[in-house]
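Some chains have been omitted; the remaining ones sit where they do in the full complex.
All chains are identified by letter, namely A, B and C, in their written order; residue positions are counted from 1 within each chain.
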Amino acid sequence: MTHHSHNGGTSMFTKGYRRKSKPAARPGAIHIPAGAIKPTIRMTCYGPAELEDKQNCTFEDVQKMRGKHPVQWVDIVGMGDETLFEQIGKLFGIHRLALEDVVNIPQRAKVENFKDHLFLVCQFPRHGKKHTFEQASFFVGKDFVISWREHPSDCFDTIRDRLQFTGRALRDMGTDYLMYALLDALIDSYFPSLERIGDQIDRIDVELEGGPSRPLIIRLHGLRHDLRLLRRIVWPLRDAVDSLTNRHEWLITPETSIYLRDCHDHVVRIIDSLESYREACSDLRDFYSTEVGNRMNEVMKVLTIISTIFIPLSFMVGLYGMNFDPDVSSWNMPELKWRYGYPAVLLLMSGVTIGQLLFFRRKGWLSSFTTVNNKSHANGEIP
Amino acid sequence: MTHHSHNGGTSMFTKGYRRKSKPAARPGAIHIPAGAIKPTIRMTCYGPAELEDKQNCTFEDVQKMRGKHPVQWVDIVGMGDETLFEQIGKLFGIHRLALEDVVNIPQRAKVENFKDHLFLVCQFPRHGKKHTFEQASFFVGKDFVISWREHPSDCFDTIRDRLQFTGRALRDMGTDYLMYALLDALIDSYFPSLERIGDQIDRIDVELEGGPSRPLIIRLHGLRHDLRLLRRIVWPLRDAVDSLTNRHEWLITPETSIYLRDCHDHVVRIIDSLESYREACSDLRDFYSTEVGNRMNEVMKVLTIISTIFIPLSFMVGLYGMNFDPDVSSWNMPELKWRYGYPAVLLLMSGVTIGQLLFFRRKGWLSSFTTVNNKSHANGEIP
Amino acid sequence: MTHHSHNGGTSMFTKGYRRKSKPAARPGAIHIPAGAIKPTIRMTCYGPAELEDKQNCTFEDVQKMRGKHPVQWVDIVGMGDETLFEQIGKLFGIHRLALEDVVNIPQRAKVENFKDHLFLVCQFPRHGKKHTFEQASFFVGKDFVISWREHPSDCFDTIRDRLQFTGRALRDMGTDYLMYALLDALIDSYFPSLERIGDQIDRIDVELEGGPSRPLIIRLHGLRHDLRLLRRIVWPLRDAVDSLTNRHEWLITPETSIYLRDCHDHVVRIIDSLESYREACSDLRDFYSTEVGNRMNEVMKVLTIISTIFIPLSFMVGLYGMNFDPDVSSWNMPELKWRYGYPAVLLLMSGVTIGQLLFFRRKGWLSSFTTVNNKSHANGEIP
């Protein structure tokens, strides 16, 4: 049922901003959310010349490879192990507050600059049967990148494929470029969502010209909800990516900075689209309202024309349905006895009707029906 | 009764911005509000190695411990004693304007930098039967923290619990970190309020799809009021916390600054939620309006269809209810004497009715009823 | 009559931004407004040890005391003497444009920094039977403060009272602190106006829940007008006071700057209230609109239910009121001659009515009446 899908969106949105850790808890305390899956680690170590890729690593594997290669990429999926947080934090010298943010889902997208690593966290859409969001956290040092997600997904597979080839930028450049590549992959996953929303808006627009109906407005209401949600997630992302392109020169080379600028362009384009969709939704809702008003107006006109024509006529026929006795006196409804009484009344009624029609024509009420038929023609003038 | 709770909110809000002190009074004059409770002092002095916690202190106790420990935390609840203000002000060298702001409730959240202490004031929600706000003021010097509230509450109890343990950051670090911990506890108390509002919005959304009703719009109106109030209190808090993270390096160490940045993140997240809720409320109100319009439209259609079908029919039956005497002349209602007069009229009326139904179908008025039933299906397309 | 009071507001507002001096006149030309009252001068000269207060001074008195005391406060009320402007301007070395601004009422609040004096001009509310504004101009030099108003008022009396006491800040500090004290007194005079508006909004809110009525919307319309007016006057004041706290160090000591920051806080609080009231007014207007829509909906439902039930019934009774002669043929209304014709018709009509009621119940139109009665209960859920 649709309502569930919509409601699911709503509840995710609320959940999203519920702070998981106990209020007034010790800062930096890591509270594993209930039902979190056990983490699996995939480690990819590489340099211009070498590449080692190992699935299902243990923490000891990670510890062993520390500092052996120019880039050590540790990709962790799952949060259900508090000791792993402690170990990773210790091994790579990660600040407790950053580790806390990995677990406390969802976070606003942000970049934090710690002494010898950057911490980057952002949300990205997961495409499945339901429209949900996933959080990805990155720790980027001079020689390591740690990515941490809650659920398994294939969003980084293309990156791993590209790592197979020597002589590509990805292999020759440092951790900053890997971070860029991962971020770019996540940002790209927004575009299908945008397209789906854009298609929805187009479809509603087309259907709306066929006339307003309640399901349209409910779909529009759902779209606005989704746009609100997306917007809240993407706006902080812009600031985060922007700060990556401008600051943190100790980690990010000018060459990578050019690529991050490109990334920033994409985020700005997403925001442009969202704002444009929002306006389109508002315009559609206004259009819907005027359409409902137009319809109501037309309905009222029909009612009024019919009523106004027939109510006086009904009065007249009622008049001559009265049972005053014409035999009592010649004052009592002598018309009933007239030779041409009935035709005279019919004539009078015709006259009244014609008069009313002329009145309506002067008011332009009758022409409205023709105008509606002219629609396709008038419409043709839109530039 | 609900209205009281709502009105109570309103009056608090108004009261909040009534300036208590006499207009054009001497600046720095301390006017104890009528009905203020007698202050009770709880003093907690500590350093990495020692901890002394004393309830129900007198001012002399505070004076005696001045400068004896790395951190002297004086937690005062209640405002009903003007001399205490004078004494505290003198002992810790606090500016009169800051003391005045402690009493003049409510203040906008702000941070003031005096020569040798920071003054920080903010509002936080109190959770009880009614939805009210409490003001907390802090004076933070190199070796003391004074917190001053109007009513007793348990919001600082977790902090005191954490102080029991040696080897924790709270014990090892200075007054700036204690200030952070207190502030963090207050900010955390906003989240339950937000959740409650978010739940309300979700519930209204679900109920609204079942059809618009007056209680819904009254609840929505109340929610908007609460959001307005919260927003007015939280926005200045953001600036205050932001200024803590950036300035005042004489007091705040870089290490604490990282924690305050986290605090700032929480405030921004609260503001994000509030703005999002505001938009959701606006969307719901618009949705409500279109729903009311839709309903009205449907009601009008039913009225118009029924009227338009029966009014002409009633005219016709009225016509043949006229008492023109067919015996006077053959011009007078000869139909009444026709053999098949009655069936002919019935046939004519059926024809008129069918014609009108066709007209309505062409206008799409009849289909609207089916469309409404299609709702759940159409709804299923929401992405 | 109310309308006058409202209109009075409007015309003041228009007048307020009418430029008094002839277009393209010589800049700095002083055009005394018609009907201006003769100026009266009250001079208060003081230092930490001495105080001289003289009412109804002449210009010569002022000239004689020039430079004799640390602070020479010249408080002028009335504008009807062009030569006084010339004399004062010459004696204190005041720029002609500043003098022009004193006369050209109303000015936007602003601070102008001339070579050896500050010029500060602002509006403040006068509390009387009507809601009007008064302009106060200040010239502040190293050893003099000139305040110039159009009409007598008691807003500075508390300042003079406070000057009586030695050992107070006001006596020990310089002209900058006196300027602060005067400004603070003026700003305090805004709070009663705000309270009155807040009370109005609360009252309208309560009355509106009892149902929409035209007087409510007219009062709301008047409130919006007043808020627009106040806002236009207070916003520039904020910038003016802000500039006082940050710049002009040649005149304003750091100590006074702390007090001016407090002043600035008050202005910001006024603006916060105004914005909040504006939003509350908008919400109330929207609430009013939805209430009117709700009412209309309910009215329409009653009309439709009554019409829809009785119009077909009326048709039926009209049908059997036709005068077709059953004696002519057995085709003509044989029902009239049936034994149970009348009861059968009554039964049929009952059946139609029950069917319609069931239809209305399915549509949920009947339940709306009960829902309205549930109001107080549903309302109880507001957090």
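Note that in this section a contact is a pair of C-beta atoms (placed from the backbone, for glycine too) under 8 Å apart; a residue touches a chain by one contact, two chains touch by 3 or more.
None of these values were measured; they are calculated from a predicted model.
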item: Homomeric assembly size (copies in this file), of which only 3 appear in place; value: 5
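By our rule, only the chains that are shown with their structure count from here on.
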item: Turning angle required so that chain B lies on chain C, C-alpha fit (0 to 180°, nearest 5); value: 70
item: Approximate Å spacing (C-alpha centroids) for the pair chain B, chain C; value: 24
item: CA centroid of chain A to CA centroid of chain C, Å; value: 39
item: Residue numbers of chain A (touch at least two other chains); value: 321
item: Of all residues in chain A, those that touch chain B in their complex; value: 1-3, 5-7, 10-11, 13-14, 17-19, 23-28, 95, 97, 107-108, 110, 112, 114, 131, 193, 196-197, 200, 211, 213-219, 221-226, 228, 232, 236, 285, 288-289, 292-293, 295-296, 298-300, 302-303, 306-307, 310-311, 313-314, 317-318, 320-323, 333, 335-343, 345
item: Touching residues on chain B, where the partner in the complex is chain A; value: 155, 158-159, 162, 168-169, 181, 184-185, 188-189, 191-192, 194-195, 198-199, 202, 205-206, 209, 258-259, 261-262, 265-266, 268-269, 272-273, 276, 279-280, 283, 286-287, 289-291, 293-294, 296-297, 300-301, 303-304, 307-308, 311-312, 314-315, 318-319, 321-325, 328-329, 331-333, 363-365, 368, 371-372, 374-376, 378-383
